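Moving on, here comes chain A:
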Amino acid sequence: MVIRRGLVLLLAGWMAVADGAPRTLDWVELLPEGARAAYDPAPPAPLHDYLTGEAAGLAAQQSMDFTVNKALDGAEVKLPGFIVPLELDETGKVTEFFLVPFFGACIHVPPPPPNQLVLVSMEQGLSLDSMYTAYSITGRMSIVRTATSLGTSAYALAGTAAEEYRF
Partner candidate 1 sequence: MDSPAIEISQLRFGWKAGECLLSVEAFTVSRGERVFLHGPSGSGKSSLLGLVGGVLLPQAGEVRVLGQSWGALPASRRDRFRGDHIGFLFQQFNLLPYLGLLDNVLLPVRYSRLRRQRCDETPAVEAKRLLAALGLEGDAVLSRPVGELSVGQQQRVAAARALLGRPELVVADEPTSALDEDAREAFLSLLMQRCRDHGAALLFVSHDRRLAEGFDREVSLAALNEAPRGLLA
Partner candidate 2 sequence: MRAALELALHSVWNRRGTALLTTCSIALSVALLWGVLQVREGARNGFAATVSGVDLIVGPRTGPLNLLLYSIFHAGEPTASVSRASFELVARHPDVAWALPLALGDSHRGYRVLGTTPDYFLHYRYGRRQALVLAEGRAFADHGELVIGATVARALGYRPGTEAVLAHGLGEGSFTEHEDRFRVVGVLAPTGTPLDRLVLADLDDLAHLHGTEHSTSLTAFLVGMKERPALLRMQRALNEYRGEALTAIIPGVALSDLWRLVGVADRAMLAIALCVLLAGLIGMTSTLLAALQARRRELAILRSVGARPIDLMGLLMLEAGALSLLGTLLGLLGGRLIIAVLATPLEARLGLLLEPALLDATSAAILCGVTVAGLLAGLLPGLAAYRRSLADGLSMRT
């Protein structure tokens, strides 16, 4: 079983390296190995104290694990998710956006933890039909250092292609 899994991983790794084909990711892979067992795909509890910055609140946040999977740094990946637009170009195409694993991250549902969130920049822009549509974004993943009260690393993706994702 382990051998088979190992062979598959080896094969996948070899393929990824050999021809640089993007590897389709599952959101759980954005978590570091150790955190996956405890992974709960449901959005985390809201953090009321974030705004006032009360020590208790911040400490509680810091106790949560927001570390990243370092193996993804520099990897060519393909990740499906929902779009939260941040920047538009003159023609209305989205050039910078968050890719999140569930819909409504900016409306009525609490946002995902920082390691389940990817900041994507796409030069050529994505023509967004509707924010209810899921898209698969392809590009090079990188891990950037940040300095916020939410942790020190975050995912960024230089997007090269986008296609609609059908469930």
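How were these picked? Simply put, all candidates are chains of the complex that A comes from, given by their letters.
Points to keep in mind about this one:
In the analysis below, contacts are C-beta pairs under 8 Å (C-beta built on N, C-alpha and C of every residue); 3 or more make two chains touch, one makes a residue touch a chain; residues count from 1.
This one's a predicted model, so the numbers in the text were calculated from it and none came from an experiment.
Applying the touch definition to chain A and the options 1 or 2 in this complex singles out candidate 2. On chain A, the positions that touch candidate 2 within their shared complex are 46-48, 50-53, 84-92, 94-98, 105-106, 110-112, 114, 117, 119, 128, 130-131, 146-150, 154.
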